[in-house]
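Just one protein chain is left out here, and the rest sit where they should.
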Amino acid sequence: MSVPTSTLAADVLEATGINAATCYQCGKCSAGCPMASESDLRPHNVMRLVMQDRRKDALADQSIWLCLTCETCTARCPNGCDPARVIDVVREMSIETGAADMPRTIAAFHRAFLQQIRTNGRLHEMGMVIEYKLRSGDLIKDANNVPALVARGKLSLLPDRIEGIAELKRIFEKCGVTP
Amino acid sequence: MSRIGVFVCHCGENIGRTVDCEAVAEALKDHPGVAFTEDYKYMCSDPGQQLVKKAIEENNLTGVVVAACSPHMHEKTFRRACDQAGLNQYMCEMANVREHCSWIHEDRGEATAKAIDITRTIVEKVKHNRPLESIRIPVTKRALVIGGGIAGIQAALDIADGGHEVVLVEKEASIGGHMSQLSETFPTLDCSQCILTPRMVEAYQHPNIKLHTWSEVEKVDGYIGNFNVTIRKKARSVNEDLCNGCGDCQASCPAKRIPSEFEAGLGKRTAIYVPFPQAVPNIPVLDRQNCTLFKGRRKGLAKDVCGKCQEVCLKGAVDYDTEDTFIEEEIGAIVVATGFQLYNIGREQPEGLKGYGEYGYGKVPDVIDGLQFERLASASGPTEGAILRPSDGKEPKTVVFVHCVGSRDPEKGISYCSKICCMYNAKHAMLYKHKVHDGRAVAFYMDIRAGGKGYDEFSRRAIEEDGAEYIRGRVSRIFRDGDVVKVWGYDTLSGEQVVINADMVVLATAMRPQDGVRELAQKLSVSTDEHGFINEAHPKLRPVETNTAGVFVAGACQAPRDIPEAVAMASATGAKVMSLFSADELEREPAVAIVNENTCIGCMNCANVCAYGAIEQREICTVDGHVCGHVAYVNPGVCQGCGTCQAVCLSKSVELQTFTDEQIFSEINALCYWE
Partner (left out) sequence: MTDVAYYPGCSLHGTSREFDESLRAVAADLGIGLAEIRDWSCCGASSGHTTDHLLGVALPARNLALAEAQGFDTVLAPCAACYNRLSAARLAIATEDGLAERMPDLLDRPFSNSVVVHNAVELLRDAAATIEQKVAVATAPNRLKGVKLAAYYGCLLVRPVEVCGYDDPEQPTSMDDVIKACGADAVDWDMKVECCGGAFSVSRTASVLRLGRAIIENARSHGAEAIIVACPLCHSNLDLRQKAMARRGEEPMPILFVTQMVGLALGLAPVDLGMSRHFVDTAPFIARLVQQATERAAAEKLAEEEAAAKAAARAEKQKVGA
């Protein structure tokens, strides 16, 4: 991993156009964050780490993966700092630099989801759930829901592959994403 | 034959570091028309000025050019020196070799050459200068104060005490403004009305103050010392001369459930009403919008359906057929003191502002603002001073005070801090705790701004002595949950979400200028900023003047401020007005346009482009009084010397003194001719 020559704040500014210094740490974002009670870092904490160039602390924390991307923080921020976008980009950086510490189940979910899309173009939910269970080790959970879903016609057993699947594979390649 | 003296200033290092001042003086020594040159470290200093005076006397100078800083800085200084030495002050000009040269260039050689060019052009200009005299215009020694709040009252009293007439115009039925709605004031916890009402009465009874309440400024014409103001006295429906303030009309009015503006919506009033018992003047006004009789008239009913107040009035003062009347006054100076209103969090907002949907857009019961809390706490308020919540009249045991609602919130359209809220929130928390001993006062804040005298100690008292809980963090949501108001906040200092089940929430909403101020500002030709606050002439050194000569500003209409500052500003405007009125005539710079009536063809192009309305049409008559044509005439009292008329004149008949075509062309020629 190469040593970054610019600050975390400068990197965030370049990637998103957001100036982290506009955050005056009022806490309104964190007051309304639905996942605050489960995370160590709340949205305004992430903004502070960015401002203070504490790259490792921000990128390596699990909290950024607990973000629901519900955009409540962004909607209420008095200064328009867009913490949701900042957290988005911190996540991206954490993957790029290999610093990411995703909680096991969440990592499994994202990977299974994206792998499904890359393979079929559309989410084959059955396939995704199987892959998720394998990756996460969560074999028992929700198992009893499967028959119920199938009975209600909500879970198809076969995938639905699109014709233009090659396009999709190329998109993944060009974005540099390997799930 | 010109004999011009050229003085080159080093301005310490400011000019001297980049421009070779000696060389400049040397270069001008042999210039035709120059009789004397000198360079010196600080021309504006006393010795520097002495140099100028001595040179004028010893060399019979006919003109002076000081190559130094901008004329904005010291033109007056050097002109005064010339005047004292017996040379007409308008024969003195400055060549700006600082802001236009040494401050913006680095190369010494190039800068010096440029400085020489600049100085030369001004020398050439001065050859065409004429000895001019200041213009004198008369001053009407009567002031107009717009707004009867504490600032307006103070300004009016100061000017009136100084021996001049004041016309005080207030758009509400009574003077007093928002200060009359407050219960107690910080940092002394003085009863607000107790300290205000004596001033109100003084203003009412002062022989020099003419008070027009329920009135607004309709039109303003003219210029400093000579304004013509038209005041609209709105139809009160009550004859001010006959009414004796007995209150029978109010008692008899059947329309009793109109939300009272004075009680900030927490109490009711009648249609014919005096806003509060201590109102000045104690003369009611009839609210025609909500009056039963007038509603009937608007519906087109043949017979009036009510008339109780007229019936019971023993003085016959009630008259339903009055119309708005107009009063014209001649005014010399105007003070704008229109005060403020509070931002409201509702869904409907004027352009540029947003409401607080996350706090319920103002529809959540028991979520009130600061003025409403003042009315609750006030002994003469709707609850007689008991803190009771509006929805059910119960005493709230947990009250949450939210700072910065609207203020410091660029996303909602208000980026500024409203200055007074930290202080009044502390006051509210204290008042609440004093009245409800077992109550819990929680304040959500971002920063505490308590910069005045005794202010910080006051705000600390709320926490240290009265037990208010201060939590640093903003509130994300406020909504009703059954019997409580849920407040979702955050404590950034301890790092936790905080949820409070409050009985009542008080929002410290932002201070905003009053509605209608932009229109008033247009009438006065003053400018407002993007928030609608009146612009001061200079934020540091001219805080109570505007860019329109003769119009001054005091109080919260210029920016959020507290009572002591509003009073200080008001007295400052009083001083400015008195200084304006201290002479019978006003001296104006002769830099105005003059029309040569012999060559003017009367096309009036100039009048069309004049932004100040300074140009009129004047008739030319033959000897026997026959009108044979017309020409333009520039009013020297109004002309601001912009020169636009000179630029558009087809016959080259109008000249801006001190910047005539001749003078300007001579500068251009000098630049082009001499290498």
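Letters are used for the chains, namely A and B, taken in the order the chains are written, and counting of residues starts over at 1 for each.
Just so it is clear, contacts are C-beta pairs under 8 Å (C-beta built on N, C-alpha and C of every residue); 3 or more make two chains touch, one makes a residue touch a chain.
Given the structure is predicted, the values throughout are model-derived calculations rather than measurements.
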| item | value |
| --- | --- |
| Selected from A:A21, A:C70 or A:L134 as touching the chain missing from the view | A:C70 |
| Positions on chain B where the hidden chain makes contact | 347, 356-358, 360-361, 479-482, 486 |
| Where the unshown chain meets chain A, residue by residue | 15, 17, 34-35, 38, 66-72, 74-75, 82, 84, 88-89, 91-92, 95, 103, 105-106, 108-110, 113-114, 116-117, 121-125, 129, 132, 136, 141-142, 145, 148-149, 152-156, 160, 162-164, 167-168, 170-172, 174-177 |
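By definition in this document, only the chains that are shown with their structure count from here on.
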| item | value |
| --- | --- |
| Whole-Å gap separating chain A and chain B, where each centre is the average of the chain's CA atoms | 52 |
| Contact set on chain B toward chain A in their complex | 358, 404, 408-412, 446, 472-477, 488-492, 495, 497-498 |
| In the complex with chain B, residue positions of chain A that touch it | 24-33, 36-37, 42, 44-45, 72, 76-80 |
